[in-house]
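See below for the structure under consideration.
FYI, not all chains are in this one, though none of them got moved.
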Amino acid sequence: MTLRVGIVGISGFGGGEALRLIAGHPSFDLVYAAGESSAGLRLVDRFPGVPARLADLVIEPWDPASLPALDVLFASLPTGRSAEALARVPASVKIVDIGGDHRYAEGWAYGLADIWPDRIAGRSRVANPGCFPAATLTALAPLLSAGLIEPGHIVIDAKTGISGAGRGGGDSRFGYAESNENLVPYGLLQHVHMPEIATTIAQLSGGSAAGLVFTPHLVPMTRGLLATIVCRGRATTAECLDAARRFYAGRAFVRVTDAPPQTKWATGSNLAFVSYAADPERDLVIAMGAIDNLGKGAAGQAVQNANLICGLPESTGVDGAPVWP
Amino acid sequence: MTLRVGIVGISGFGGGEALRLIAGHPSFDLVYAAGESSAGLRLVDRFPGVPARLADLVIEPWDPASLPALDVLFASLPTGRSAEALARVPASVKIVDIGGDHRYAEGWAYGLADIWPDRIAGRSRVANPGCFPAATLTALAPLLSAGLIEPGHIVIDAKTGISGAGRGGGDSRFGYAESNENLVPYGLLQHVHMPEIATTIAQLSGGSAAGLVFTPHLVPMTRGLLATIVCRGRATTAECLDAARRFYAGRAFVRVTDAPPQTKWATGSNLAFVSYAADPERDLVIAMGAIDNLGKGAAGQAVQNANLICGLPESTGVDGAPVWP
Amino acid sequence: MTLRVGIVGISGFGGGEALRLIAGHPSFDLVYAAGESSAGLRLVDRFPGVPARLADLVIEPWDPASLPALDVLFASLPTGRSAEALARVPASVKIVDIGGDHRYAEGWAYGLADIWPDRIAGRSRVANPGCFPAATLTALAPLLSAGLIEPGHIVIDAKTGISGAGRGGGDSRFGYAESNENLVPYGLLQHVHMPEIATTIAQLSGGSAAGLVFTPHLVPMTRGLLATIVCRGRATTAECLDAARRFYAGRAFVRVTDAPPQTKWATGSNLAFVSYAADPERDLVIAMGAIDNLGKGAAGQAVQNANLICGLPESTGVDGAPVWP
């Protein structure tokens, strides 16, 4: 079975990674690509290494009224830009929205695929989690589900590679010379990802994430995202690791490791690595989650979600090993 | 058909990339991994993101006398370390040597797969080209074959990412803090890759590469290799591009581009990008070749060679699109 | 007045930065350099850009018994390597120990120069703070002194550039190819800098740092260190900033900024940048400190300390503006 798929937002980093994964997906046939800054170009003009069979596909201006027949549409648009347009996509076209407009929106499944695959399978509208929530919640879910930590006292320090800021029209803050050799905290006490994290913590634990603190940072690397999370709970390190290994038993994409996870372990893949260190005498648990922000944090999880909603094996086309070094 | 394959030199960068590609190859089953610094570890201890089915394979100390039954062995050992040991591998085991000991050695095919696939198919011993020769010769071959440049006046300025220096036991010259933000020329007038390049130029052109100049540089990036080559010849830019497009017509991995090629176009792939700029009034042709030094420059071409000697379609398992950004 | 100074540990990153600063210091004359890996070389062999007047100074093997007449010795040796040797340095030679062996050791002043200059002036043995403590304590001191946060609930997430790991004999974990594009948490719940931080918090606040959590990370950049610190306290952002501006009024090297501090602001300088964000309704204060780990975190503060113990103006030779970009 081959499904006809499209990408809107092909010019951005999330769209580009979706293209790479879809190009290698045995059941997806890319028949439509849309973007703003690259409309009118052929795919090969924008992505010189695209497979030859896709080279001459012309990137179209994004217009939901002029879609070809599609089974699945991947949308990777800036936050605030997809809600109205995606509402006009025919119901027959399944959508995975990598952007931020539909997380916990009515009618949309929340696509935390490693944790809630059953909420996604069979749906036709899925909102991909944000990159920070993906790493954070993957690390926290086993502890919250097992009651090993208190949902109301969670302090997240998150670090992302600069592709997480998007291509952004060339904002000079993200220029090479100014970003290289620089480490930048931002969005203190007001980051857009907090409600999504808080809602999911509440669903996983049954309690309130009242004390949530979330501090994001930009790190001088292209890809990679790490969440270092300080929690309150009386578990030992072994109990945390065991809980996570049980929680993710049989799941393809989450690896529970004894050593602290490094972002490079995940580069180019849909994997998430989680680990834990605890000091039960101090009611202290440190949880860590490492992903590729464009993989599990964006396009990788999006393809996993598309597989789920299309009834394909979950790992199809996203089982590539990470790129090292 | 599934072939039993092994890797020796799994601890190094070339070996690691071979592992990634073999893990995703539909006809290769990795049954043997050997290495020095990581012997005794499981694959997952060394490569945390390795597919689950390979995780528990134990890395063995390298001993050609104790190989399991294998169809193909990939060898990625430091130069000077493979000649004696590989001579003891049974003749029934096909070998692709990514290392430097067997290039133009007796009994070994020279594995310049995009140019001379017929010399490789059906052989049982193939020496992979060096990373610098791979980029250089891919760019030069069409011009030399068509007689558009003089073989005796070729000036190569080559730049490689630091993985090209190998893992090297942690030589502090390649430490992050000293290599980052640094650009280093080395091996002036004496680089080990020169004879291989000169021999191939002579074979491609029928003339002598007497005036060859080759200057390598280390560039602060992990992967990527660019050769910028100044040649003498009266062709126009269009004639060079046309010659290359004809030369590589129907070949899967070489892309001829109008714009100067960038190394990032090839990252994580087996692609090579070539382009040309000429000033016929000054008898001047500039040829450029860009590759991933661990892809086309090492493990990617090695898998392509293995496909050729095993009678598989050349692109099997190495047709992944490049990673961007 | 010109003072005769020496450096031991010249081969390392801290020693190299001390050399740069001392070479530009108007009252210091470098007459002695010792090191292990570079003993026997001239300074220019190891540091090609060293000023001409110092070029031919020969690096000696480190032996406290054969020191020339010195006013000040800067020691930048690995932790565990300076205690015994420095005990044999004549009392007439003032010492600033950049290494970790003498922090809060008997007979040694703790050289937190921006906060406690009076404890340092006139002493002859000063232990430089660690790089993580320097950033952390500079950010926390105003809040602790003013009672705006509780000393017993401090959660530090710290990130350092890779030079913070030292030259280390070329440990391949710190090789370029493996460190680049990688973000690595380490030393969880057991980092060597914790006692130093806890002791200083207690001294600044009069309370116990019982709940201290400290999680260090290696970030792919050469220089730069950021501490992001989550505290409990009822202050507003404005109150925290005001407290810090009062605390550091008249001090040369600490800048209190409204925006979150970036590490690149400090590169190559002895500056520290601190800022704060608070949510008094949640008893939450986030404090941030950014430094150059080799500047304020090592050699910069060491020269500042040397100035203090020699009776020179504190900023002499360390008032250079940061390097940007």
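Note that the chains take the letters A, B and C in the order they are written out, and that residue 1 is the start of every chain.
Just so it is clear, contacts are C-beta pairs under 8 Å (C-beta built on N, C-alpha and C of every residue); 3 or more make two chains touch, one makes a residue touch a chain.
From a predicted model like this one, the values you see are computed outputs, not experimental measurements.
K.L.:
Total copies in the full assembly, please; the file places 3 of them.
P.N.:
Copies in the complete complex: 4.
In this text, only the chains that are shown with their structure count from here on.
K.L.:
Which chain's centre, taken as the mean of its Cα atoms, is farthest from the centre of chain A?
P.N.:
Computed centres place C farthest from chain A.
K.L.:
Distance between chain A and chain B based on Cα centroids, please, to the nearest Å.
P.N.:
33
K.L.:
Using Cα averages as centroids, what's the distance between chain B and chain C in whole Å?
P.N.:
Centres of chain B and chain C (C-alpha means) sit 44 Å apart.
K.L.:
Touching at least two other chains at once: which residues of chain A meet that condition?
P.N.:
180-181, 222-223, 261-262, 325
K.L.:
Which bits of chain A are touching chain C when the two form their complex?
P.N.:
155, 157, 159, 161, 177-178, 180-186, 188-189, 211, 213, 215, 217, 219-224, 226, 228, 230, 260-264, 267, 277-279, 282, 284, 286, 288, 290, 325
K.L.:
Which residues of chain B touch chain A once you look at their complex with the stated criterion?
P.N.:
Those in contact with chain A are residues 13, 16-17, 19-20, 23-24, 47-52, 163, 181, 222-223, 252, 255, 257, 261-262, 265-266, 268-269, 271, 273, 319-325.
K.L.:
Any idea which chain B residues touch chain C in the complex?
P.N.:
13, 161-163, 167-181, 220-222
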